[in-house]
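What follows is a structure written as C-alpha cells; I'll ask about it next.
A protein chain is absent from this complex, but the other protein chains hold their places.
Moving on, here comes subunit A:
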Amino acid sequence: MNFKAMTALAGALALSAGLANADADEDTLTINGEIEIVTRTAAPDHVDGLSEVISGWHFRADETQALEMDDFDNPGMLGVEAAMEVWETAEGSEGKACADCHESVEETMKGVRAVYPKYNEAAGEVQTLEMVINDCRTERMGAEAWNYTGADITNMVALISSVSRGMPVNVAIDGPAAEMWEQGKELYYTRTGQLELSCANCHEDNYGNMIRADHLSQGQINGFPTYRLKNAKLNSVHARFKGCVRDTRAETYAPGSPEFVALELYVASRGNGLSVEGPSVRN
C-alpha cells in the first residue's frame, strides 16, 4: 500500500516536471529578419475554450524553430520554388499558365491565404484554396485536377501562403459560411474512434502537455502547409486532419470531403488574429 502511494507520488512529480517544460515558450518569430509573425494573441470571441491562441511554432524545439526564421534554411521553400516554376508554365488544353491571368503571385495572391476557406458565390459553397486551384485548372486551363493532398497542389498552396506571411488570419464565419462553420465546430467537439477523442480533448484541454513523446500544440493551422521533419515534405491541412483522426483509431473522412472542409473552416477561424506562417517547419 505504502509502496503504491510512493510510486503514485513519484509519478505525479515526474508529470508536473514534464508539464513545466512543455508549455509554449516565450520566443518571438521574425522571418528573414523582416517579416514579423504574430504567434500569440488573444483568442477570437467565437472560441470559448481558449483565452489565448498560440501558433504551433512555440511548441517546437529551438532548432526546429530556427529553421523557419530564414528562407534558405526552411526546406518548405523548396516546394515554393517548385511551385513558382509551375506558376509560369502553361498547361492544359487552353495553353494557359497561372501567370497568364494572375500575373505576379506576390501582388495578386497577397492576402489570399489569410481569408481561406471562404464562401464562393458562384460555386455556392465554402471553398478551400486547394478547391479553388483545382477549379482554375479544370475550368480555365483545361488541365487535370491535382490530387487533393499531392505534392503539386501542396507546393502551390505553399507558394500562395508564402506571399501572405505576416498578415493576420481573418476567416469569415458569418453569412453564408455560418452553416458550415457550425458543422465544423460540431466535428471539432465530437469524440471519434476507439480512443474516443475529439480534437478538443488534445488541442484545447491539453495543449502544452506531452502525450507520451509528443508535445501537444493548439492544432492551429496558420502555418500550413507545414514542412514536417518526420516525412521530409510539405503537408497539407487535410492530410494532417486525416493523420490526427486516424490516431484516434477512427475511419477518417477523405481529404477534400465536405466534412474536412467544414473542419478546416472552423479550425482556421480559431486562429483568427495569428499571422499566416506557411510554409512553416515542424517535427
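Convention: a residue touches a chain if its C-beta (ideal position, glycine included) is under 8 Å from a C-beta of that chain, and two chains touch if they have at least 3 such contacts; residues count from 1.
Operating definition for what follows: contacts and distances are computed from a predicted model.
Going by its UniProt record, the hidden chain of the complex is named "Sulfur-oxidizing protein SoxZ" among "3-oxoacyl-[acyl-carrier-protein] reductase", "Cell division topological specificity factor", "Sulfur-oxidizing protein SoxZ" or "NADH-quinone oxidoreductase subunit N".
From the set A:122, A:213 or A:232, the residue in touch with the chain omitted from the display is A:232, counting the whole complex.
Taking the complete complex into account, A:78 is the one of A:50, A:78, A:97 or A:210 that touches the chain left out. By the touch definition given at the top, subunit A reaches the unshown chain through residues 72-73, 75, 78, 81-82, 232.
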